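Here the complex is missing a single protein chain, while all its other protein chains stay put.
Chains: A, B, C, D, E and F, in written order; residue numbering restarts at 1 for each.
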Amino acid sequence: MTWALATPLVLPFLTAVAAFLLRAHPSGRRISVAGNAVLLIAAGLLMKDVLSEGVIAGQMGGWPAPFGITLVADFLGAVMVVITAITALAVSIFALTDIDERAEELGYHALFNVLIGGVTGAFITGDLFNLYVWFEVMLISSFGLLVLGGSKEQIDGGVKYVTLNLISTILFLSGIGLLYGMTGTLNLADLSRSLPMVENQGLVSVIAMMFMVAFGVKAAVFPLFFWLPASYHTPAFAVSAVFAGLLTKVGVYALIRMFTLVFVGDTGLTHQILLWVAGFTMVTGVLGAAAQNEIRKILSFHIVSQIGYMILGLALMTPLALAGAVFYLVHHIIVKANLFLIAGVANRLTGSNELGRIGGLYKSAPLLAVLFLIPAFSLAGFPPLSGFWAKYVLVAAALEDRGWIIAGVALVVGLLTIYSMTKIWAEAFWKPHPDGIEPALSGLAPRVRAHLLIPVAGLALLTLVIGFLPEPFVAFAEAAAAQLLDPTAYVTAVLGEAP
Amino acid sequence: MTGNLLDIATNLGFIMVFLTVALALWRLAVGPSLPDRVVALDMMTVAIAAFCGLAAVLTGDAAFLDVALVLALVGFLATVALARFAERRVIRREGEEENGG
Amino acid sequence: MSDVIAALLILFGGAMTVFAGLGIVRMPDVFIRMHAATKVGTLGTGLIIGGAAVHFGDPGVVIRCVLIVFFLLLTAPIGAHMIGRAALRSGIEPWKGETGQMDVAKAPADKT
Amino acid sequence: MNSIILRAGTRYLAVLLLVFSLYMLIRGHNEPGGGFIGGLIGSTGFVLYAIACGTADARRALRILPQNIAMAGLGIALLSGIAAAIFGDALFTGQWLFIGETETDKGLPLSTVLIFDIGVYLVVFGSIISLVFAMEEEI
Amino acid sequence: MTDARGNGPVGLVPVAIAAALFLWFLSMIPAIAEGSTLRVAWDWVPSLGIALSFLVDGLSLTFALLISGIGALVLLYSNTYLAGHPQFARFALFLTSFMLAMLGLVLADNLIALFVFWELTTITSYLLIGFGHETEKGRRSALQALFVTGAGALALLAGFILLGFTAGSFELSVILAEGDTLKAHALYLPILILVLAGTFTKSAQFPFHFWLPNAMAAPTPVSAFLHSATMVKAGVYLMARLHPAMAGTDAWFWSLTIAGAFTALFASVLALRQPDLKQALAYTTLMALGTLTLFLGQESGYAITAFATFLVVHSLYKAALFLVVGCIDYSSGTREADILGGLARAMPVTALAAGLAALSMAGFPPFLGFIGKELKYAGALAIGSEPLLVAAALVAANALMLAVAGVVAFRPFWRPARGMLPRTPKEAPWPMLAGPVILAALGALFGLQPDILQIALIDPTVAALLGSTEDAKELKLWAGVNLPLILSVMTVALGLALYVFHRGLRAALARADAAAPNFDRGWDRFLGGLKGFAAWQTRTIQTGVLRRYIFLTFATVLLAIGGTMVLRMPFPAMPDLSDVSWKNVALMLVTIAGAVLTAVTRSRIGAMAALGVVGIGVAMIFIVFGAPDVAITQLLVETLVVVLVAVALLRLPTLDPAGTRQKRRIGDAIMAGLVGLVVTLTLLAVIDTPFDRRLTDYFEVTSWPEAFGRNIVNVILVDFRALDTFGEIAVVVIAALSAYALLRTTTKAKP
Amino acid sequence: MEALLAITIGVLVATAVYLMLARNVLRFIFGLVLISNAANLTIFTAGRLTEGKPPLIEIGAEAPEGVVANALPQALVLTAIVIGFGLFAFALVLMFRAYTTLGTLDSDEMRVAEPRQEGGS
Partner (left out) sequence: MSYFAANMFLAAAWAIFFGGFTWLTVLSGFAVGYGALWLLQPLTGVRSTYFKRVWYWLKLLVMFHYELLVSSVQVLWDIVTPTHRARPAILEMPLDTKTDTGILLVTNLISLTPGTLSLDVSDDRKTLKIHAMFADDPEEVCRALKSGMERWVIDAVEERA
């Protein structure tokens, strides 16, 4: 059982080492793809176990909890691992063409796979300090990936990304220290049991806020999101796709985990603040997007905006709302990663991502147009695509909870999302190319076309599947939400029955 | 009695080492030249080795001598690097801009 | 007995380090300050470590102490050389003594 | 760095640092030291070498690309953790072999834990060297 | 518009689908006419109570027949109209998809399923309106339609969700039975407002009407289909659908009546003002939608019968006229009313169809339009309050409609041309004529034989709305001399007068319109305002200045932690300083001195060395408190930090290069001090709590016996928490690789 | 004693924040070093302080004799120091690279990724 948990964590690192040592050889990049394919299988097996057994936990090193490090997979953790593997596989295929040999020589595949390892680790660890370690693994590899290529934009964006994320990291680390000082433990399940026993509950709230800010930066919520729009449009497309899909969502995941499992003693304060944060994040993000004229900048601000939806689910803390947050997480990763990949294809065909300088894709690259419309309209929340269900569940949860205003905000932000998506559509696809060129996919070598379109089509297909057959996903999200709301199963799986 | 003497000596030793550190700190803050600051830092590094020796005596645990050992071997690396900086900076200043380095 | 020796070594070593400290504060130019730091400081630390060696007496510890002193003696002069060389090459004029030239060494102020 | 004194000193110091670092690595399980500290000390040897004699010489002395050392170290550390699977244990469960074990004495311990620490050593060693070399080569 | 070659079988497949569907729906008429309903359902998202359920009753069947029937004709028409167009395939795909979505909408029994289809019509219509996407205008119109209807749809979604919560189900068949509880519920008014926001935008009711005329940028068949018979009627359909559950309240009555009446009148006036035939028709559509809305506000049998009848009438003649305009455009190359003329000779069949449809539209007997109009007046007069006012509005609107009918369908054919036509007109090919002819003919047929319509569609529709067919009023050409007939006569007189003077009127209207608020320009202002606001907001938040970002981040930290402290935490007890020794104070002072020196020095090496002091101070703290491993590591790392910085500084400029005097940063200093204070207070509170040492106790007793190591710290690192260490070395490797890559990667030249 | 360290940490944080708010990114780097030290000390202090005795087990003993320093925070701090070093090294190289590429260390002048005309104040 422990290996079902450990394998998805170990695989990316093995892949990274192998791909790095063979980086001069063509097989290096194939290892990356193969490794991520195996990762997907491992993630699937983990999911199978979780589906059949509920929460599963394993002690690394064989040391019992709470002394050794625990890996845990509940529904949320497992689905995040699966979605990570899917994204990683898609992006690693895309990278076959998108990443040049120079970057590979400098260790792109190692950076990428270690990033995936860090993300996976963050999703399945049951130990707070270990979570910090995986956050750092993720962070440092994202630093590397972000600036790989070394253009001025990348360096500039990198400076902002790095500085602000480092502040968050320090805050996280200090918070761990303080929490340890109060409870003497680092195990999340153990913290869940110990914290209510702490006499100074006000102090617990203070530390909770510390974590909220630390993860808030990672999740890019208002008013801590500056680093994201400053940097996400600068790296290679494969890189920004995996960033857009996964990175902020790890922050969201951490917020969900901490504020359902550990910090639930003062929801009147914490979750009320989260609600405000959610609203402002949605609005500022979507307005930020409306002000942009570059595809990836638009998409970047939308990441912020949609993080707000997920936080909304957490803030409401009802079964339906949490289910919405989980569903939104999964949907968003697929869709957003895909949109960044498509931005990459569009860039390759038209030579830019500036809306004013491109166009004509609808006429000459209809396949790409279809592939864009699916995630774009899904993001905008049009039915019957995945984003509709995500938004539907959250809005329903907000209305159910009599959160009229926040529901209204969520809906209006959805409308403005439509505005942004159609702006891209109108400018990049409908409008003729200002230089009169007709950018066609057929102009690409078949190999290149395959590398670019297989992942895009695959993710689009997934979006359609979730959209048209949402029931298993919704049911799963509801089950995951139930686990989050009642962490008994989680805690028991790690520590055994309460004494 | 002798144990007491050693305790007193060690504590005095601590005072003196701290005094040294404080003096070095003053030089470090004041400068004025770059090599002056480097000398001060170097002095502090050496003082820490003494500090480790005192800590070892005070606690009766030789583990702290390991710290001094590492420091003795590695401490001067910083001095070397800074000294090289001071030197190269001058070379660069001659070759390049006035206010460079 | 050994503790008395150790105490004396420590006291003497401590005094030496203070002198070294005073030296780098009081001496008129960087070269002379280096004299103080490199020699007196190293000596003081060496004595304190020696005191520790005497206190423990255990061969393993003594060897460690000898090594510490040895390493210090090996590295301190190299460091001093590097600083001195840098000072020399950055054009710091040595102070010529109170009877020779009364003004304090002209050290180019560190504007970096 | 064109200093005969430094270069001459480095010749001895670098060797000393390397040997010392291995010593710290091996004894780390029982006394202060271990893979991190060992790796850090070992790397300072080569850092010193690079400062004194230039990175070209230092790279020649090292022979292997430092990034490869670091990555290999990561692989070694990981494999030492995965090795537990052979014995049916969880990831990173230490596997011990005591050579010449008797009633009273445990004998010479060999373990995956030590291999892990060696991996840590290599990672720290290789990483710092590659970083410093690259930086040195930039100026 | 290209040659008439057609698109072969590819183009005919959609026609066949539509025709088959039409026939299938026809086959349902007998059952429905008998008063039964058909319902099928599949599970879709049972967890959320959402099913793919469909209900066929009079109302939905009427709509389904209109949609599939007109759909088949329009698809046939466009097969020729767009023959050879490179994007015909996607056009046909979108149009067919639209038709299917529309059918789903009117047949759905589940609110959420209905919403899904509702939005599908929005998307497909967006793509259809944007068919002329190469022009700025085409794109603008598409966005406008999407945005306005999309906005309404979001309100609608909220309304549906609340409706579902209130009724306990999303199934319409359940909700409609819950009408009384619903109307009594506190959420009734919000639900009504939200639902009407959706329907009014979709059906282009004032003040959301402005997108519809712009949507005429779509190819004419699209206009014929979407903007006459189907999509715009989705809102009307929904109001009708919910009529049994929601109608009967004052809120319902007044909002529908006022919006409907105003839209009808306002649109008819503007219709006359349009020089473009298609635009003119678009405004008459608005008028029709207003009228339909108006009737849905009532509950009387007259009104509902009028609604059902006019629904069919309008669909038939409006689709026909749009297609006729398409034919005119196709053969002559223009749609300008001021130029066109004398087409009757060249295009006799078209002229015939146009004439029939126009007479129906104008409400002359014996066309169905006449019956519709009579019922309208009867319905208006049956209104509970202010019937005359409503009737007067309708008379005016109908008179204008008559005038417009003349402008659109009489003038171009029977009056001489007033300018050169771009092409010599000739009759359009038969696939294009089939539609207008059949539709116009049906208008005449139903006028002469209203019973067919009454039994098949009108009665069941009325039954769907009012619960039984008893309230359905009879459709007949001659109902005797009554008030409606008198009103009709007045209408004709007024309409003819308007037609005669329409050119003068148009000029006057143009002047008046220029002075009136222009919603279309308002849209531009809205978008501009939105963009401006977005840009302002983004400029304010996302300044691009790193210092601001960092400041705000720390401000958030301060606010979050400090604020919570104030709200929740007792002030920490006075710390216990009894165990403080001078040595510890000295350590602290060294560390603090180093830190302060780092902050204030202007010398880089000074700062570096001061950092070294802090490192040394911290290392000494580790030594004093029994952490040799940590102290060694700290010193080694500190050394490497100094080395790295010293190397980097060789190429970096001074901290405050010449000319940039470092400003005194009092705000920053206050912020920094407060953050430091908060940290200290938190830490003081933490160390004031009792400490639980069980993890360490466990490590201490197991380290040697079970993990065979005497250095507990190392055992924790390589055994108890090896996974942490593994992650950590991964960080180290990647940091090195990243830094290496950063140094070696080449800078791309930027344009 | 912990209280004394709490004050020290507060000062370290304050100076670090002040440095991080400066225009010159090199100062940010210095602040980063300081604040990392503060965070490490926080963990160390939160695990409570024991003067003297390192957590080592004497030869022949099964467990440490008497009260020794808390080993777990030490291990955590050690990990954090090394991670912190990695992050620091990267950040330093990044700033270095920023200077060689963008020609400035003044963060107010770093306006390539978010140019003035669209975002700028």
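We take it that a residue touches a chain if its C-beta (ideal position, glycine included) is under 8 Å from a C-beta of that chain, and two chains touch if they have at least 3 such contacts.
What you see is a predicted model; the values in this text were computed from it and never measured.
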Selected from D:5, D:85 or D:139 as touching the chain missing from the view: D:5
Absent chain, residues of chain D that touch it: 2-5, 7-9, 11-12
Contact set of chain C toward the excluded chain (per top definition): 19, 22-23, 26-29, 31-32, 34-36, 38-40, 42-43, 59, 62, 73-74, 76-78, 80-81, 84-85, 87-88, 94-100
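To be clear about the criterion, only the chains that are shown with their structure count from here on.
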Minimum number of chain-to-chain contact steps, chain A to chain E: 1
Selected pair, greater C-beta contact count between B-E and D-E: D-E
Centroid distance [mean C-alpha coordinates] between chain D and chain C, Å: 32
Gap in Å, rounded to a whole number, between the CA centres of chain D and chain B: 27
Numbers and ranges of chain C residues touching at least 2 other chains: 71, 75, 78, 82, 85, 110-112
Residue numbers of chain A (touch at least two other chains): 13, 20, 60-61, 107, 110, 129, 133, 136, 140, 143-144, 147, 150, 152-153, 159-160, 163, 167, 174, 178, 181-182, 229-230, 291-292
Complex contacts: residues of chain E adjacent to chain A: 43-48, 87, 90, 112, 115-116, 119-120, 122-123, 126, 130, 133-134, 138-139, 142-143, 146-147, 150-151, 154-155, 157-158, 161-162, 165, 190, 530-531, 533-535, 537-539, 541-542, 544, 546, 549-550, 552-554, 556-557, 560-561, 563-565, 567-570, 679, 682-683, 685-689, 691-695, 698-699, 702, 719-724, 726-728, 730-731, 733-735, 737-742, 744-748, 750
Chain E residues touching chain B - in the complex, by the definition given at the top: 583, 586, 590, 593-594, 597, 601, 603, 605-606, 608-610, 612-613, 616, 619-620, 623-624, 626, 628, 631-632, 635-636, 638-639, 642-643, 646-647, 649-650, 653-654, 657-658
Chain F partner contacts - residues on chain E that touch it in the complex: 535, 538-540, 542-547, 550-551, 554, 575-577, 579-580, 584-585, 588, 591-592, 595-596, 598-599, 604, 607, 611, 614-615, 618, 621-622, 624-630, 633-634, 637, 640-641, 644-645, 648, 651-653, 655-656, 660, 662, 665, 668-669, 671-673, 675-677, 679-680, 683-684, 686-687, 691, 693, 695-696, 699-701, 703-705, 710-713, 716-717, 720-721, 724-725, 728-729, 731-732, 734-736, 738-739, 742-743, 747
